[in-house]
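Only one protein chain is missing; all other protein chains are in place.
All chains are identified by letter, namely A and B, in their written order; residue positions are counted from 1 within each chain.
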Amino acid sequence: MLIFHLGPLATSLFSLLAILALVLSFVMLASHWLKNHVYAFAAESWTIAAISASIGYYGHYPELYIIAALTALFRGTFLPYLVLRLVKRLDIQREFTPLLKPSSSMIIGAALVIFSYEVSRQLGVALHLTDNIAVLALTCMFSLKLIGFLMMILRSEAISHILGLLVIENGIFLGSQILVPGMPALLELVIIFDLLTIVMAFGMLVRFLQTHAGTTSSRGLQKLVG
Amino acid sequence: MLGDIVLQCGQVLTVMFLAPLLHGFITTVEERVQRGKGPSIFQPYRDLWKLFNKSLLVPESATWVFFWAPVVAFTAMLIVPMLIPVLTNFPLPLSDMGDILGGGLILTLGSFFILLAGLDTGQPFGGLGSSRAVMLGILAEPTLILVFVGITFLDHSMLPFVANHLLAKNPVAYWSPAHIFLILAFFILLTVETDRLPIHSTIPYEIYMIDEARILEYSGPLLALLKWASWMKQFIFYTIFLNVFLFPWGLSTTGSFPSVLLALLIILAKYGVIGLLMVGVDTMQSRLRFYRYQEPLALSFLFAVLAIVADQL
Partner (left out) sequence: MVNFDALIAALWIIPAVAIILMLALRLPHLAEYLNLLTSIAVFGLTLAILVAVPDKALVTGEQYILLTPLGAWVLFCVGLVYLLASIYAIGYMRLLPEEKPRLHKYYALQAGFALTMLIAPLMNNPGIFWIAIDFTTIVSAFLVGFEKEAECIEAAWKYLIVVSAGLALALLGIILFYWGGTFVLGPTYALTWANLREIAPKVPETLLFLAFLLTLVGFGTKVGLAPMHTWLPDAHSEGPAPVSAMLSGALLNIALLGIYRFLSIVDSGGYSLMGHTALLVLGVISLFVAGLFIVRQDGAKRMLAYSSLEHMGVLAIGFGFGGPIAFAGAMYHMVNHSMNKSLMFFGAGNMMRAYGTKSMSKMRQVLRYYPVTGALWLLGAVAITGAPPFGLFLSELTILRGGILSPNPWAVWVMAILLILIFIAFMNHFRRMIWGPEPEPDEVPTLNLSLWNSLPMWLALIPVLVLGLWWPSGLWGFFQQAFMVQP
């Protein structure tokens, strides 16, 4: 439930920002270059920070400004920096073995967006939602989630898996900012912190993978089956 | 009423006579940007004059399709301007004989006949160009229809004039994500349909050719008609893009002579700007391998889908 009511222009702004985040995830889906993925992820995080801040402004949740600043700082700057450093250290420029061509994966992504929209619409009908912004938030949340999973399925590089996971997390964060802006801020802070830890853990494991397993591609990790 | 009919003729004539100018402008600027001198921007008119004065050479294998295709294509391009807002933002007497989808179908009819003409003579390049064009069309046409569907969802009407009114008057609709994504989707289609990079090549070299290959057999007045038709097609696409999607302002609202003249001047300005944008695309983009041509189209499709989803919200 949204306790604040938005003017039409603000609604457009929200929709625009939310869908911009969605488009940026498509950039990640379509590009071959790992660096582009990271930049798109950073831009997506900044978009989400902008959403947080504007919700704080329109809904009068001052603590959301802090969340926005932290999102921009950690998700938008520090995490991409960490991943970028990892990319440089592993010396992997691009994802060589995508299962599908970028255009096909984009079409699948578009289908996932439609699916998410349908699910959200059904939810909206079931909940008798009057404002569409909640349906939009649900759509973006589910779409980012599914696109993140799609990335993890289609890509084989370890870094792409990390990025896929981060996209999923971004989707959840985006949705939670719009749907439940009143959620205790402590929880959001801890989730940001948790994400940071998990990315560092991933970073260490990827480097172990490279030194001890000799590959960072899931196609190379075939020792454990059955 | 008489004034409206004059205006309607004016729309068709505007498209007819400004289309070569637009093409000449883009070609010249492109040359300038690439540090060449470039032809005069009126060169297309001279080309047309020259071609109309040449004799016609017909391949032995040609059938009636060969003669009719340019005529049909050219006529199609004459009909479409009646349906869309070129000069005025209100419908003129014959504007209601087709909606936005109808206009799209007539445009496709023109391309279809050129395609047949490419196959008709049985020459290898014609077939090559036709098959490539069909491959492109298979992906581009559904997206184009999806874009039209998107704009229909936005304004709840199939008429381009309604969309123009809605977008010009209502900033909320104009800045809605649905509309912005439609613009992006249509812009990509614009590059595809008006023979620009990254899919089409700017170099007239057989390996890269798509549309030019279809008309290699033509000469003289028929070639002039075909060229003119393709320039008009470009102009029509610009018109839809600008007057329906991107910049719905600046059209004549009353139909009085000064306002039409003003609209004409504004058309020159805004078409020029988009022309410059296209020059930028042409200069900065490199041509995609033919097997990757579906990527920009997939992107366009994606934008159209996003626009439709955003529309529903």
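Going forward, a residue touches a chain if its C-beta (ideal position, glycine included) is under 8 Å from a C-beta of that chain, and two chains touch if they have at least 3 such contacts.
Keep in mind the model is a prediction, meaning the values are calculated, not measured.
*Asks:* In the intact complex, which of the presented chains make contact with the chain not displayed?
*Replies:* A
*Asks:* In the complete complex, the non-displayed chain touches which residues of chain A?
*Replies:* These residues of chain A touch the chain that is not shown: 1, 3, 122-123, 126-127, 141, 145, 148-149, 152, 158, 161, 164-165, 168-169, 172, 175-176, 179-184, 187, 190-191, 194, 197-198, 201-202, 204-206, 208-209, 212-214, 221, 223-224, 226.
Definition applied: only the chains that are shown with their structure count from here on.
*Asks:* Taking the mean of the CA coordinates per chain, how far is chain A from chain B in Å?
*Replies:* 38
*Asks:* Which chain B residues qualify as touching chain A in the complex?
*Replies:* 171-172, 175-177, 180-181, 292, 294-295, 297-299, 301-302, 305-306, 309-310, 312-313
*Asks:* What part of chain A is in contact with chain B in the complex they form?
*Replies:* Those residues of chain A that touch chain B are 8-9, 11-13, 15-16, 19-20, 22-23, 26, 30, 101-104, 106-107, 109-110, 113-114, 117, 121, 132-133, 135-136, 139.
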